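Here the complex is missing a single protein chain, while all its other protein chains stay put.
Now for chain A:
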Amino acid sequence: MSYIEIRNIFKIFGPDPEGALELARAGSDKDEILTKTGHTVGLHDVSLSIEQGETFVVMGLSGSGKSTLIRHLNRLIDPTAGSVSFGGEDILAMDIPALNAFRRKRLGMVFQRFGLLPHRNVMDNVAYGLEIQGTDRKSREAAASKWIERVGLAGYEAKFPDQLSGGMQQRVGLARALATDPEVLLMDEAFSALDPLIRSDMQDELMKLQAELHKTIVFITHDLDEALKLGDRIAILKDGKLVQVGRPEEIILHPADDYVQAFTRDVNRGRVLRARSVMQRLTPGSERSEDDSNAPVIRDDTRLEDIVSISLKTGQTISVMDRDDNRVGLIDRDQVISALSR
């Protein structure tokens, strides 16, 4: 059983969701149900398993139900049918006090338009989660200061949100979510409102933090490049239905359908694909022993864009090593070119 289990979630918006639920279960799609009953299908039979410590990205265009989905994880929205559990605990069975305790202790959320409290300064915003928990001022400000410094905002404690740039505001949002030391970080299009350069900075920052903190992160985005960069695994939603779940390379190399294929067309393959999915695999015993003493050697998780430059420089066949320094594959120049061009 995975850490977060989402089982057969349906969410239907409208005055009589039960009636429309029957139709959805019988196989009608979003448009059909909308014209027949006037109800909007937010999520259609979505099941996901999210492991502890992974960065799980949910990708989809607007209206795909991705923001609805993430709100099921902390019950900002309740499903019409289905179940959600954390570590085997059914969160839909919680009453209000239990739910609030669960939200306080175990979850942190970051919002697209930041959701900062405009009447509180940076310090009080970051300390907000701890204040809700009832932590005394001194210890919550100590924790908040630590996170403010961590996200690079030391010296801005007394500023108010409207005095900060978008990127800085989102740093406050991130610090606020981390200050309660939650197990799970929910990020709803957290970087979508930022300029491209700032966005890229924030992505790097998040990856750096995650390398140390090993939180479980559920990240929502409409940007496939962002999904591929951040995600250990990616789920793609369309019209409330799950289209594909997989590692970034699986999505690129084996798109489940035309919809996913259309997304992946413009992706920078050099950045996503790694040596292990490009190389020609060596079967044990078939090792060639020709002058490989001075052939270039790379790790199996080297990105294709880095392989290109090595291949161009040397012109030789490259040996691919796994983590334990066993030679697992070979890449020649033709393979590099064909991997890029597909």
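In this section, a residue touches a chain if its C-beta (ideal position, glycine included) is under 8 Å from a C-beta of that chain, and two chains touch if they have at least 3 such contacts; residues count from 1.
Throughout what follows, contacts and distances are computed from a predicted model.
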Chain left out of the displayed complex - its UniProt protein name, from "Outer membrane lipid asymmetry maintenance protein MlaD", "Cytochrome c-type biogenesis protein CcmE", "ABC transporter permease" or "Pyruvate synthase subunit PorC": "ABC transporter permease"
Absent-chain contact - pick from A:F111, A:W147 or A:F219: A:F111
Touching the absent chain when the full complex is considered, from A:T55, A:N74 or A:T216: A:N74
Absent-chain interface as seen on chain A, which is shown: 71, 74, 76, 99-105, 107-109, 111-119, 121, 128-129, 132-133, 158-160, 163, 180, 186
